[in-house]
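For this view, one protein chain was removed and the others were kept in their places.
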Amino acid sequence: MARPTDEPRAVKALLIVGALGFLGIFLVLPLVLVFAQALEKGLSAYLAAVRERDALSALRLTLLTAAVAVPANLLFGLAASWAIARFDFPGRSLLLTLIDLPFAVSPVISGVIFVLVFGRLGLLGPWLQAHQWKVVFAVPGIVLATLFVTFPFVARELIPVMQAVGREEEEAAVLLGASGFQLFRRVTLPNVKWGLLYGVILCNARAMGEFGAVSVVSGHVRGLTNTLPLHVEVLYNEYQFQAAFAVASLLALLAIVTLAAKSLVEWRESSGEGRAPSAAGQRERTA
Amino acid sequence: MLRRRHSVLPGFGLTLGFSVFYLSLVVLVPLAALLLKSASFGWAAFRAAAVAPRAMAAYRLSFGAAAAGAAVNAVFGLLVAWVLVRYRFPGRRVIDALVDLPFALPTAVAGIALTTLYAETGWLGRPLSALGLKVAFTPLGVGMALTFIGLPFVVRTLQPVIEALDPEVEEAAASLGAGRAATLVRVVLPAIVPAWLTGVALAFARAVGEYGSVVFIAGNMPMKTEIAPLVIMTRLEQYDYAGATAVAVVMLLASLLILGGVNALQAFSLRRAAVE
Partner (left out) sequence: MSIEVRDVTKRFSDFTAVDGVSLRVPDGELVALLGPSGSGKTSLLRIIAGLERPDAGQVLFEGQDATRRQAKERRVGFVFQHYALFRHMSVFENVAFGLRVRPRRLRPAEAEIREKVMGLLRMVQLDWLADRRPSQLSGGQRQRVALARALAVEPRVLLLDEPFGSLDAQVRQELRRWLRRLHDEIRLTSVFVTHDQEEALEVADRVVVMNQGRVEQVGTPGEIFERPATPFVMRFMGHVNVFHGRVQNGRAHLGPLAIAYPEHPHQEGRPASGFARPYDLEVAREPGGDGFWATLRRATPAGAVVRLELEDDDGALLQVELPRERHAALLPELGERLYLQARTVRVFVDPA
């Protein structure tokens, strides 16, 4: 795609090398290192670390957390994006800002606020103790903190997509006699499916990988209240580097799958129907 | 008085009601707790905890390293975005997908990987320490980690803007006699500055509160290499709720300020684009 206003070839080559070099050092090396360290002592050691009892419990807890957080936030995302993208009401901008809030808050702070509510000295602390319910330093706390942190993902992807698709098809469907659910199932969902999928993928990636917030509310009890990322930390702090990286490699694989799925969705998007979802990390404000 | 435009589409009450309910439960109540608890500690204790020397040192590190990382990303993020949009080379699509890695990779994994990479025995740490540069367990290491974290924000915010640049404008500049460098500086750069600033601000905001990728490489020595989120964690573990909350509120306010700044930037650039 040569243009008369291109940079000279030498400059282009230099820039490409510079960019690739930067990315190579900052992105590729760490990723490669994870797998290299994981397999340092050979495949059997790798498998042993991954199959170890506490690692498996951590995996279970991570999957459980994602299994709760993702569907819940998916439901919320669908509801919120329908309300925001299809209607005009006072407080709409406020709602949008609140949805974006977890993005602006440091993960540790996200954990702190749950401790302040449910912790021993927290708002509900005495009440919980009286009823022998443990939220903080137990699984419910971890799920709640994850819910908070992954809360905006689906909604943020869906809202711009819904706005771009427009409401005419839905108005037409209503006039033809469709009920609310028929409308949603037959007309809306097919039009937003890529944005929705994209949001779910991101939500899941974050739910499984969240560290800071979960670290605060977890009791770091091996085999009980450790998610995979926390288990990695535990192993690393005990200098069990190979095992730590072995478990970490599972999460790295998850990241690679997430990136691949994201690319797939974007490719299907541009070659077919619907609209491209917003890029990861980009904050698109809807006025 | 709720005065909204009557809409023919169904489900407004249901979806809005559920959204607000969920939002309150998951977001508003915990945040309210933060404010309530802060209020209950009393202003004096709060202030003391917020500006204690250890906390101040941590702010300096967190904000300083975040700024350094954002600055590095400002330069290299622009480079990467430009190269990805404008040039064609083998593996471009894979590299493009890879840019989101810091966003997709769990922070703990990034943390231990970066630490091992820059430790004195690490792949990069060894050559660097031969040059006399110690990276792991120093503020420099924190900066490297925060550069990693912030990269996608700058690149992803810039890419659509660079893609949307009208090639005809550059051709016009060339036809009027401007050299390539002049065109880039005078014509292209001003057009992408708002997005650039937004991306850098986002990278900064994210880096300030970052915990997982940094806590391993930081060394965590109080007053020297301790990041602010760790101060919060430590105080919490010691049941010093007041102290933890104080620092948390300071960081939250800073985040909200940055958030407000980013929004203002985006609104400004939207208005500029609309005028054009």
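As written, the chain order gives the labels A and B, with residue 1 at the start of each chain.
The criterion applied here is as follows: a contact is a pair of C-beta atoms (placed from the backbone, for glycine too) under 8 Å apart; a residue touches a chain by one contact, two chains touch by 3 or more.
Not measured: the values here are computed from a predicted model.
Of the candidate positions A:6, A:54 or A:171, contact with the hidden chain is made by A:171. For the options A:182, A:237 or A:270, the residue in contact with the chain missing from this view is A:182. Even with one chain removed from view, subunit A keeps its contact list with that chain: residues 168-169, 171-179, 182, 186-187, 190-191, 273. If you put the missing chain back, the residues of subunit B touching it would be 5-6, 8.
Following the convention adopted for this analysis, only the chains that are shown with their structure count from here on.
If you average the CA atoms of subunit A and of subunit B, the two centres end up 16 Å from each other.
Looking at the complex, you find that subunit A touches subunit B at residues 1, 3-8, 12, 15-16, 18-20, 22-23, 25-31, 33-34, 37, 72, 75-76, 78-80, 82-83, 86-90, 95, 98-102, 104-109, 112-117, 119-123, 144, 147-148, 151, 167, 170-171, 174-175, 179-180, 183-184, 202, 205, 208-212, 215-216, 228-230, 232-233, 236, 241, 244-245, 248, 251-252, 254-255, 258-260, 262-263, 279-283, 285, 287. Residues of subunit B touching subunit A in their complex: 2-5, 7-12, 14-16, 18-20, 22-23, 26-31, 33-34, 36-37, 76, 79-80, 82-84, 87-89, 93, 95, 97-114, 116-117, 123-124, 144, 147-148, 151-153, 156-157, 159-160, 167, 170-171, 173-174, 180, 183, 198, 202, 205-206, 208-212, 216, 229-230, 232-233, 236, 239, 241, 244-245, 248, 251-252, 255-256, 258-259, 262-263, 266-267, 270.
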